[in-house]
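This view holds just a subset of the chains, kept in their places.
Chain IDs A and B follow the sequence of writing; residue 1 opens each chain.
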Amino acid sequence: MAGYDRAITIFSPEGELYQVRYAGEAVKRGWATLGIKCKGGVVLAAEKRKMSPLIDLSSIDKVYMIDEHIGIAPSGLHADARILIDYAREQAQTYRLLFDEPAEVEYVTKKISDLKQVYTQHGGVRPFGAALIVGGVDSHGPMLFQTDPGGIYFGYYATALGNSSSAILDYLEKNYTYDMDIGECTKLAVKALSLVVESLEVDRIEMGTIETATKKYRKLNTDEIKALIDKIKEERGSTQ
Amino acid sequence: MAGYDRAITIFSPEGELYQVRYAGEAVKRGWATLGIKCKGGVVLAAEKRKMSPLIDLSSIDKVYMIDEHIGIAPSGLHADARILIDYAREQAQTYRLLFDEPAEVEYVTKKISDLKQVYTQHGGVRPFGAALIVGGVDSHGPMLFQTDPGGIYFGYYATALGNSSSAILDYLEKNYTYDMDIGECTKLAVKALSLVVESLEVDRIEMGTIETATKKYRKLNTDEIKALIDKIKEERGSTQ
């Protein structure tokens, strides 16, 4: 590796921005995070890892409310993700102040991605080591996007990030359909996460939904998550 | 490779800006993108790749409206392209504010190219990893330009970018004539794209036209693209 990555954001002979690719490696090591878009709305879910017995998982956020109708689930360097989430919230509020209406989900996604792009092109700064799943409901209905460290974003029906994302994606590719209500969608999300979480307990999963009907972001409380987990364990019990 | 590319934008002994050449490699890896200028107007077309079964291709833009009479189809790093497209829109609006008339296609093309040139000459920044096909109709009639990462631009009758551009160019060189109306031109574009797209389906192609008659940019809807695809499949069916 001839040092093309040392002067932070320069092209390699193959036309790659190595620093952006390496930032992607940080995302791959992140905690499992997923988002699903269906007729009933959008579900964002993430695993919480108990890195030490004395960690207080309730103090750790993995799914963030950005605006009444938008949520974000990040993966990668937590500190970098936090900066982007603050920025997203700021842009959403500024939009409301300017246009007196909620911002579109893609608008907020583009703003985050444009900020990320700047950090890949100007000397002296490194890219953000975080990818974000952005979900919400706006005038176009349920919307789901994923931004990568280099500032690229695409729309998805369902997507996953983090170190076991491929297992989750395989599962979702087999089981996903758009015609789900929010309940089915939430259940699908928990099932997908259950494949990879260290242990299927209520404090190991965090979930937020934006229902098409209400256009409101809501964090699922522990009872709701527990009910979902129990139903899945029950189903698994009966099939074993 | 003696490290001439490490201090971002310096000349190699042969008088080359390696970083600009490497940025060109990023363009070569881009999705197939083309533009055709004919008497009836200008067609911009691009392929959309389904990188994952759960990607929502409808959320991905590959041909962008810049002003009522101008469109752009980029290839290369999406994030870089997006910044240039925002910049092009901004310059077009500023021109209208200053001169109370639409900007010429070459004016917008030159503005983008000048910005690109700055990013090849000043320390601390890397070149843009995107080439843009700029099409539109102005006082000179139908105009078609292509800007490269280093800020060079030339006028074309037809041009193509991305990882299968040579196949498309071969096809266009054999089949192109200026005396086409917009319908013939659009059909030629789809035929050219059909040589390289993963599968000839409606959500895999995005097209925009600027007709000489209306001087208006218009995105072809899925029905129009489907009709074109069916006609081509039909023709192919009959010739096999």
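Here, contacts are C-beta pairs under 8 Å (C-beta built on N, C-alpha and C of every residue); 3 or more make two chains touch, one makes a residue touch a chain.
Since we're looking at a predicted model, the values are computed, not measured.
Engineer: Please state: how many copies of the shared sequence does the complete assembly contain, given 2 in place?
Structural biologist: Shown in place are 2; the entire complex has 7 copies.
By our rule, only the chains that are shown with their structure count from here on.
Engineer: Please compute the angle of the rotation superposing chain A on chain B (C-alpha atoms), rounded to a multiple of 5 degrees.
Structural biologist: Fitting chain A to chain B on C-alpha positions yields an angle of 50 degrees.
Engineer: Let me have the rounded angstrom distance from the C-alpha centre of chain A over to the C-alpha centre of chain B, please.
Structural biologist: Roughly 31 Å separates the two chain centres.
Engineer: Per the contact definition, I'd like the list of chain B residues that touch chain A in the complex.
Structural biologist: 1, 3, 5-8, 18-19, 22-29, 51-60, 77-80, 82-83, 86, 119, 123-129
Engineer: Per the contact definition, I'd like the list of chain A residues that touch chain B in the complex.
Structural biologist: 2-4, 6-7, 9-17, 37, 106, 110, 113-114, 116-117, 120-124, 143-145, 150-159, 169, 172-173, 176
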